[in-house]
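Got a structure for you, questions after.
The other protein chains are all here in position, but one chain of the complex has been omitted.
And then chain A:
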Amino acid sequence: MSLATMFKRNSLLDERSTWITSIVLIVGMLAVVVLHALPPEHAWHLNGSVVTLLGKYLTYMLLALAVDLIWGYLGILSLGHGAFFALGGYAMGLYLTAQQAPLAPWQTVMAHFPVAALAMVLAPGLLALVFGWLAFRSRVTGVYFSIITQALTFALMLAFNRNEMDMGGSTGLTRFDELLGFSLASESMSVALFVASGVAVLLAFWGCKAVTRSRLGRVCMATRDAEARVRFIGYRVEHVKLAVFVLSAMIAGIAGALYVPQVGIINPSTFAPLFSIEVVVWVALGGRATLYGALLGALVVNYLKTLLTGVMPDAWLFLLGGLFVVVTMFLPQGVAGVLARLRRRREVAA
């Protein structure tokens, strides 16, 4: 098999997965909206809290997408993506509290939605820019990078726990009233936020797909597989890494901003290293470097979490821990890898 046909097949495969994923996402979203619109006494009716829960899953899927973009395509394992998610969330939280009672004088500026919206993207983006620039410039790679990202989110967790930050200390920001003039308590708001999250996931999915299929994406994958060679060919590897890392952080920030109004609170525990590493296992389970795998993994793991923490809370950590071990040992390509292998076997058989 020549390299060209392999490449073609792979891109064809990608093409199909893109279509399937998009259709599943759109149909799923419409279904949820329609089911919610059914009269409450109907057996298939979805109430507002379920819609909100699904909306929360969507923000997690968006975060998983951001992690897959750099881990799957660039080979950079960030154990601190929760930090960018939380920063976006805090920006949203500040906007929501600034409308009623800002915690500090400077926060009144966050009451303007355009400013807040900029902050949701720029705060994580800037952090990623500074941190990534420092790290990639001195060629910190592999496990070293993973460890310092973990240290970063840990440091931020400690910092946001301080009351002097005017970010609510360990309680965080909560008691939100209204978003853009609409009450957050209403059912229509749940649906609106759900739809917004769904649209964000869809757009981010297409955006990431476009990036990975572009020249930039090809250089990314080449960097992942043989960094030194790409550098010797003449690419500025650190610039490529930095660009994608910042993009990924911004997506995570948006995910966090959408997450906060749906769960109604943001506190320093979102910065906890455990959360960030949980995100990694979503992606690992779904399958790296496929994007749809990340979406699938985030949905499945979080659904399991909701299910298990309700029924038998003790079992959840056993299952999560077991997932880490099983996925890394037996499913290195995740569920997406299994699907691809099955399809390939069918094609060979046909």
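By definition in this document, contacts are C-beta pairs under 8 Å (C-beta built on N, C-alpha and C of every residue); 3 or more make two chains touch, one makes a residue touch a chain; residues count from 1.
To be clear about the criterion, contacts and distances are computed from a predicted model.
Q: Using the UniProt record as the reference, specify the protein name of the hidden chain from among "Transglutaminase-like superfamily protein", "Amino acid/amide ABC transporter membrane protein 1 (HAAT family)", "Heme exporter protein B" or "Sarcosine oxidase subunit alpha".
A: Per the UniProt record, that chain is "Amino acid/amide ABC transporter membrane protein 1 (HAAT family)".
Q: Using the definition of touch stated at the top, determine which of A:Ile147, A:Val195 or A:Ala243 touches the missing chain.
A: That would be A:Ile147, which touches the missing chain.
Q: Among A:Val32, A:Val280 or A:Ala336, exactly one should touch the missing chain; which is it?
A: Once the missing chain is taken into account, the touching residue is A:Val280.
Q: Touching the left-out chain: which of A:Arg139, A:Arg175 or A:Arg218?
A: That would be A:Arg139, which touches the missing chain.
Q: Where does chain A touch the missing chain, residue by residue?
A: 77, 131, 134-135, 137-140, 142-144, 146-148, 150-152, 154-155, 158-159, 161-162, 273-274, 277, 280-281, 284, 314, 317-318, 320-325, 327-329, 332
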